[in-house]
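Shown here: the complex without one of its protein chains, the others still in place.
Going in written order, the chains are labelled A, B and C, and every chain counts its residues from 1.
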Amino acid sequence: MTDGVIVGGWSYVVAAYSITAAGLAVYAWSLVHRRRKTELE
Amino acid sequence: MSLLSQAMTVVRKDLLLEWRGKGRLISVLLFGVVTLLLFSFAVGPDSTLLRAAAGGFLVLALLLSSTLGLSESFRVEQEQRAIEGLLLLPVDPIALYYGKTLSNTLFLMLLAPVLTPVGLILYSVQLDLKGLAVLLGLWTLAAAGLSAPGTLYAAMTSRLQSQDVLLPLLLFPLVIPVLMGAVKSTTLILTGDPMSQVGSWATLLASFAIIYWSLCGLLFPHAIEEGI
Amino acid sequence: MSPRAADSAPLAVQTTGLGKRFGRQWALAHCDLQVRPGEVLLLAGANGSGKTTLLRLIAGLYKPTQGSMTIYGMDPDQEKLACRRTLTLVGHDNYLYSQLSALEMLQVWTRLGGLDLAEEQAVELLREVDLDDRRDYPVGGFSAGMRKRLTLRRTRLEKPKLVLLDEPFSALDAAGQNLIEEWIEGYRTAGKTVVLASHNLPRSTKLCDRAILLQQGQMLWQGTGNELLDHVGTTV
Partner (left out) sequence: MTRQFKWDSGFGLLGLLLLFIGSYIGLFVAPAERYMGEVQRIMYVHVPCAWNAMLIYMLAFIFAIVSLWTHRPKWDAMTTAAAEVGIVLNALLLVQGSIWARATWGVWWDWDVRLTTSLIMLLLFAGVLALRSFVHDSGRRATWTAIATIVAFVDVPLVYFCVRWWRSLHQVQSTPDTVAPMMVVPLRINAFAILFLAIWMMAQRARVELARGRQENVAEPERLAPIGGSSHD
């Protein structure tokens, strides 16, 4: 634990947000894809 | 009362099978001993480190052997579909479940008297008789906790091709409370318990066992509705 | 529990529109079966025609996908244990633990079935199937025929009213098959109901009061045993 204020750290924030967005997007895409596939069959 | 006598018949049958097939019991025991040995190689010959980790290693050896014992106990049932023969009788499935669970608990408790001394010697830990007795009590609770969900899952996976993978996959995360409780309390007994915390860990083990003995007993009849 | 009068007594088995689907395959469909108490019914048909599925549905080992059934007037969903007490099934498997002896096997079954069987009685039961001298040997060492005989013993010790037999003659030598025939005759005299599935038509058609031919999971034909022999002789 650091005593003082954490300076900067934007890169962590960006990483966290983009991974979340990417994760949600990939899962959403997989859902749409799976629905298409089951409906086509 | 007939529920109890049916369950006891199942236990007696399982113990008899275990006794006849001593080879199985001995193999599982040897497996446990080998794991204990391997752990000490992982840590190296540092005896202080080994002593500190002794409790954890003992419990892990028990856990790893337990899945072998659990899947064995249902392999015997599936070999010639003997379990179906039991299900066809007017037997309450609950009696069947508690019988199997109790015999699995007993089987796991049989491991303790062998693995504990081996572990104590390998990891050069001193323990008095009282400590040994407490340890045995704790292991009984741990064995009861392990076998309740273990028997349910072993039954469910017994006809699936990937039982060897699935059973540990389902069981290990589930029994982490048992693992932690047993590791912590065993370590406290082996290395001293200045704040007398063993009691609360024992309570945790007991609550896990009670919760899962009741829950799995309720669920088992559903699991075998269409046979196993 | 069940009135003895033949007319007012409920049917031993009655199924209405019974069907069972495994995955995408219908193993049994549109099955309206009526088995009268005390009759010996033969289920015939090629492999995969649904005989085993039907027997297992009646025994309560499968849940039907469709339709309903009663067993001696009881709904198997409501009175599962009562149904189990009423019927017994000997399927393809032998239900044995290799490491138990023949005597111990019998004892496990009787105790779980809620019967009290003295050792002499058990030995007597084994003697009838020529296994009394083997009573203390582990069944793992038994031949296929001996195992089958031991498992078929279950139909005697549980005293059920309805006996379901899936291929009872397979794995048995002529003497063993004769024995099973005798038993089935015995059940008939005792007023029990027997439903058997068999490929051994010469033997089973002689035994049965009525025969049903299953094809592709459906009951297509019914008649007497002799008629079945004629029918199968002309068509298959």
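Some observations on this one:
Convention: a contact is a pair of C-beta atoms (placed from the backbone, for glycine too) under 8 Å apart; a residue touches a chain by one contact, two chains touch by 3 or more.
This structure is a prediction, so every number in the text was calculated from the model and none was measured.
Of the chains displayed, those contacted by the omitted chain across the entire assembly are A, B, C. Residue-wise, the contact with the chain that is not shown comes from B:176, picked out of B:38, B:121, B:136 or B:176.
Checked against the hidden chain, the listed residues C:80, C:156, C:188 or C:231 yield one contact partner: C:231. Within the complete assembly, B:204 is the residue of B:11, B:87, B:125 or B:204 that touches the hidden chain. Annotation for chain B: contacts to the undisplayed chain at residues 149, 152, 156-157, 160-162, 166, 169-170, 172-174, 176-177, 180-181, 184, 200-201, 204, 207-208, 211-212, 215-216, 219, 222-223, 225-226. Not every partner is drawn; the one left out touches chain A at residues 1-2, 4-10, 12-13, 15-17, 19-20, 23-24, 27-28, 31-32, 34-35, 38-39, 41. Contact between chain C and the absent chain runs through residues 19, 21-26, 29-30, 34, 63, 66, 210, 213, 215-224, 227-228, 231, 235.
Keep in mind that, in the parts below, only the chains that are shown with their structure count from here on.
The touch graph of the protein chains shown belongs to none of the named shapes.
Computed centre separation for the pair chain A/chain B is 40 angstrom, with centres defined by C-alpha atoms.
Distance between chain A and chain C, defined via averaged C-alpha coordinates, is recorded as 59 Å.
Across the complex, chain B is touched by residues 59, 61-63, 81-82, 84-85, 88-89, 91, 93-100, 104, 108-109, 111-114, 138, 147, 151, 154, 158 of chain C. Residue ranges on chain B touching chain C, taken from their complex, read 2, 5-6, 9-10, 13, 16-17, 20-21, 76, 79-82, 84-92, 225-227.
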